[in-house]
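A single protein chain has been removed from this complex, and every other one stays in its place.
Up next, chain A:
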Amino acid sequence: MTVDPDFPIRKVLIANRGEIACRIIRSLRAMGLGSVAVHHAAEAGALHVRMADQAVELFGDTPVAAHLDTAQIIAAATTTGADAIHPGYGFLSENADFARAVADAGLIFIGPSADSIALMGDKISSREFAQAHGVPVAPSVMPTDDLDEFARQAAQIGFPLLIKASAGGGGKGMSIVRDADGLIPAARLAASEAQRYFNDGRIYAELYVERPRHIEVQILGDGENGAIHLHERECSIQRRFQKIVEEAPSAALPPELAAEICAAAVRLAQAASYRNAGTVEFILAPDGRFYFLEMNTRLQVEHPVTEMISGLDLVAAQINIAAGRGLPIRQDQLRRDGHAIECRICAEDPERDFMPETGAIRLLRVPQAPWLRFESGLTEGEAVTADFDPMLAKLVVHGASREQAIERTLDALRELTLLGVTTNIDYLARVIDSPAFRAGDLHTGFVAQHAQALAPAPMADDALAPVLIAAALGFREFRQAVFDVPALHAAIGPWRN
């Protein structure tokens, strides 16, 4: 591809690793731009390091610390002559100080302004901003340690209410109150827990949405007033408050409601003069009311499902926006083709409460078809350690309809083989194949609600034997007993027993 000679970006440093670094390098290559990878010594042989045109080693006590070292990363960009930095997701992607430092170093940050990151990164300021621009937020009581004032405000909102510690996290000081009688005792308990755990007795409360769905909208903003949406995604299948299955568009959402949610997201992006790709997340109640949850000011893990139905390359769009070339399309040019599903392949054990697992990639077989993408930074032989997030890869599948996407996902999951570390591949297949998922009957408590139905089925005897025989023939001790026997003994049979 020939590159526009005036294009201000020639070479991009990717301040990330794993599948997303590999995915960004692919778009850079397609655009004719150079790539620089960064890595800690522990991942020197990783795929993103081998794929990039250049690689720079980062030093740090832990691999994660190295990937969070702003000064080293900016120095690496300067030394290698990169013009821009793409932060991917996680790590420094939503760090306003990093975005500012990149700009101060005379480099282009492929992301929003530091001010946008700061505005949306704070729960209170982003909520107030959304509310001020006509984006619905869940009715809530602002943080206070005055229990009488708290009870008065809370009673006005109605029930059920979710009480949380202001300084909270990890479920401490959190409770659901279903009626007025339970309010004061629950508030008192929450405040005392909050004081004990966080040394901050302030609590707040918001309307608790039963069976909520997680609906989010992909937006692109040009940094001025131009902002468009690229449809919504549904990410209601979660465990440990993290998504494991995402799809675009959402399952069984009335078109008018989807349009209304997308319009709210665009309004927010326009009001913020947002620049870059971003995601506005909402909680959707069963009655169709929806509330602003937060805005992620970066590329999202699940962005490929949006790419598959829109035909757009979101990384290329981010780079073009950062280069001042504006949005890739007008809103009225947006198309929507079929349905896409993403499964997050994680090193974890669904039978043990999704605990992360470690091991090594001993065997990897990836399905191939024109309608699927396997996004990973994996290579056979690589160790899977506790140094990084347990997500190993993403399987993204497109179909003409949701039904076809489901069948293709099941075929692909069945074919996908990753041995040497325990993964959630089989669990994901059971989720996708479940009647509730097929029916689009989704909410964020899906995994817990269907825990029994999603447990592995016991194996039939005639399925057990092939597995045991194939396994036995892998053990040296067993093979010796079968093959390394003098012919005479073999002919006599198991006389020693």
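Operating definition for what follows: a contact is a pair of C-beta atoms (placed from the backbone, for glycine too) under 8 Å apart; a residue touches a chain by one contact, two chains touch by 3 or more; residues count from 1.
Everything below uses one rule, namely that contacts and distances are computed from a predicted model.
Missing chain, UniProt protein name, picked from "Biotin-requiring enzyme", "Polysulfide reductase NrfD", "RNA polymerase sigma24 factor" or "LemA family protein": "Biotin-requiring enzyme".
The residue touching the chain not shown here, chosen from A:M355, A:A369, A:A400 or A:A439, is A:M355. Per the touch definition above, the residue from A:R10, A:R50, A:R196 or A:R479 contacting the chain not shown is A:R479.
Of the candidate positions A:T80, A:S116, A:S376 or A:T423, contact with the hidden chain is made by A:T423.
Although one chain is not displayed, chain A still touches it through residues 61-62, 170, 355-360, 362-363, 365, 385-387, 413-414, 417, 419-420, 422-423, 425-426, 429, 456, 459, 461, 463-479, 481-482, 485, 490-491, 493-494, 496-497.
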